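Every protein chain but one is kept in place in this view of the complex.
Chain nomenclature is as follows: A, B and C, assigned in order of appearance, with residue numbering initiated at 1 for each chain independently.
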Amino acid sequence: MISTKVTIAGVEWNNPVTTASGTFGSGMEFADFMDIGRLGAVTTKGVSFTPWTGNPVPRIAETASGMLNAIGLQNPGVEVFVNRDLPFLKKYDTKVIVNVCGKTTEDYLKVVERLGECDVDMLEINISCPNVKEGGIAFGQNACSVEEITRQVKKYAKQPVIMKLSPNVTDIREMAKAAEAGGADALSLINTLTGTKIDIHKRKFVLANETGGLSGPAIKPVALRMVNQAARSVRIPIIGMGGIMTGEDAIEFLMAGATAVAVGTANFRNPMATAEVIEGIQTFLVNEGINDINEIIGCVN
Amino acid sequence: MISTKVTIAGVEWNNPVTTASGTFGSGMEFADFMDIGRLGAVTTKGVSFTPWTGNPVPRIAETASGMLNAIGLQNPGVEVFVNRDLPFLKKYDTKVIVNVCGKTTEDYLKVVERLGECDVDMLEINISCPNVKEGGIAFGQNACSVEEITRQVKKYAKQPVIMKLSPNVTDIREMAKAAEAGGADALSLINTLTGTKIDIHKRKFVLANETGGLSGPAIKPVALRMVNQAARSVRIPIIGMGGIMTGEDAIEFLMAGATAVAVGTANFRNPMATAEVIEGIQTFLVNEGINDINEIIGCVN
Amino acid sequence: MAVYDRALIISQAEAAPGIFSMWLETEKIAKEAKPGQFLSLYCGSEDKLLPRPISICEISEDRTALRLVYRVAGKGTKEFAGLKAGDRIDVMGALGNGFPLSGSKVKAILIGGGIGIPPMLELAKELDCEKSIVLGYRDLTFLDKEFIPYGQVYLSTEDGSCGVKGNVINAIEQNELQADVIYACGPTPMLKGVKAYAKEHNITAWLSLEERMACGIGACLACVCKTKDTDHHTHVNNTRICKEGPVFLAEEIEL
Partner (left out) sequence: MAVYDRALIISQAEAAPGIFSMWLETEKIAKEAKPGQFLSLYCGSEDKLLPRPISICEISEDRTALRLVYRVAGKGTKEFAGLKAGDRIDVMGALGNGFPLSGSKVKAILIGGGIGIPPMLELAKELDCEKSIVLGYRDLTFLDKEFIPYGQVYLSTEDGSCGVKGNVINAIEQNELQADVIYACGPTPMLKGVKAYAKEHNITAWLSLEERMACGIGACLACVCKTKDTDHHTHVNNTRICKEGPVFLAEEIEL
């Protein structure tokens, strides 16, 4: 019997695969295509305290082996999440990770506080969204503010806290260490790389927001490098993501030092992508004669 | 008659297309496939004072719409360059840009000094190579050291100085401004993004150097964003690069604010890539009824 | 319920320069498909990740196959145009709400503009009432002959080479067409015109919208359009075109 169980900040997942925030809604729409209960965890779209309208359209653009998005964290707010989406998710045998966003520290804390009353397994704090003017990435590009917001969130959080880091930094190790110093229970990375695209016939940016976040296989080499650097710098577990399309891609992240992985953009190419990643991991373990997935975590280091 | 002439730091190029350093050797090998004289400028592989051996192999790996390289700046040193490669390049009606690398500030200055005696049109100072342990990127990730090395180089340089910036930074605008403050005549960006790849069967990094620089269409959105940010932050001209495969790609960089562009990884897919980019630019100008390429530079801003 | 399928291409032909007509065998999707719904088509080449939304143009009588008519607009549609009978393509569908079929008592105008024309064909077949069909083109026409069995067809072309010179509204006005309900699909400027026209004449108008999509199933919020009222799902004045649309009552959305 092969074991794919992993434990992140005391929470045991059936397998190391979750969804990347914002690419899977709250799971409802994907339930037509796959059994959500097969996932190690579901990570929700970013949830703020009040409803957010997001950015004007066009919000996305395709790029070579990647895509840009500037959704701008549109979401119905934490109350709708708690009353509509959470009960849906709780029907499945999977962990629930709520991705939290805010424009000010207070915003984050109010959501964290509200979720403290709910049956949620983990919190993922998005301090790295490149698509909102205030908050988001501003918190994630400076080691002091990463440490400070982590410390604040930890004060209020009833669940283990995953800090989601931005790749748009000179040294990811500093940010990882700052989050750890602030008390983070785990890290997730990478969020998207800021990029843009121009419509040369219209002579303007394709996205209404001008810039957006680059995701997909294009960024995988950068994501893997950062996950590896972070894993070598901190003791807390890491959820790795960025361009994972297959089980083999996921294995690369595990070997680089991630304890779990998230599948994002791949969901748009194939709504069964997460299930196929789980199967691909299992096939690899069988073929290589590995009995416990934990054996390969960080094995390149 | 359509004009594709651009002027960078007082040097007039017949068209805005050059080669990205390290992807075209000193041009000799590509002369079998195209007329090098058609290029606006040839940018050479990095040249150091003494011969460099570079990194162990494997030095490259393919990634989705991109590649990783960790050549490590192998080169025969400035004397061989001056005596063998430069005379070859001077046979063509194109500008010659020499890419300069070093491990210490002194290293750079010695090369710059030696080239001052030579018939070279411009110098490109590579302070952004992620593949050498000392020098390279270390200079390019901190605004103070960018400004300082620029100032030093400018003291010794007899030719206009282009500072080549690293994308592995939190804020490219700071680096651009620092180079401008140090006296740079132009900027070029982006160099490669640091990334990695793992061989899951061997359970080790694919590259002997562990990490390498990511280039190719995968990074184009990031490159375009940084070129646009830099163009909005400084007054000196910019040579844009990162994933340019076609004339349309080049036009995107010009519209983002670059005065010229460099074609790199595309040369490996197609040895006539630079010539085809030049033709593609011309076709676009004709189709859109643009008489002077300078009309579209920075037009999205 | 939307399903993902590896559909078989039954036929592929160039219907007009740059416009292709393709029949797909996909019983799972065809059996419950409705006019105005669309499919997500996936590219085989791995550098293109996002699905291409293409409307259902016709549903085969035995409901095992779907016809798509599409214009080669970029890299993805170019790839599709290169596929041949016997090849397979990944598709998801049927997506979106589709056009609501009004009863047989009403008078309807069906308006298609450019590449918004294809979805009107299945609608024309299924709508059981008096129909005027107005098709607007830039210059070259396509698919227009196929509408003849289903109603009176009026054409407009920008260059006047065929039918009324001008746009679809010009064609409606010049032909003095009357209606209780309008169904329209086409470029945004046309839809704006239709919305204004319908409001002025107090006609119910159903508009089919376009927007860039990533998931196609309502999960990513890429494809929103502004709404007059707060949307029941998003709780803001924004609704998902791929899920709540692509067909909306003109008065409920902002263009």
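Here, contacts are C-beta pairs under 8 Å (C-beta built on N, C-alpha and C of every residue); 3 or more make two chains touch, one makes a residue touch a chain.
Please read these numbers as outputs of a predicted model, since none were measured by experiment.
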Touch partners, limited to displayed chains, of the chain removed from view: A, B, C
Residue in contact with the excluded chain [from B:Glu62, B:Asp93, B:Glu106 or B:Glu295]: B:Glu62
Option from B:Glu29, B:Asp119 or B:Glu288 whose C-beta touches the chain left out: B:Glu29
Per the touch definition above, residue among A:Thr43, A:Ser65 or A:Thr196 touching the missing chain: A:Ser65
Footprint left on subunit C by the chain that the document does not show: 45-47
In subunit B, positions touching the absent partner: 22-25, 28-30, 32-33, 45, 51-54, 57-62, 64-67, 69, 71, 74, 76-77, 80, 216-217, 265, 267-272
Contact footprint on subunit A, counting only the chain that is left out: 64-65, 217
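Going forward, only the chains that are shown with their structure count from here on.
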Whole-Å gap separating subunit B and subunit C, where each centre is the average of the chain's CA atoms: 46
Cα-centroid distance, subunit A relative to subunit B, in whole angstrom: 34
Where subunit C touches two or more other chains at once, by residue number: 46-47
Multi-partner residues of subunit A (at least 2 other chains): 64-66, 216-217
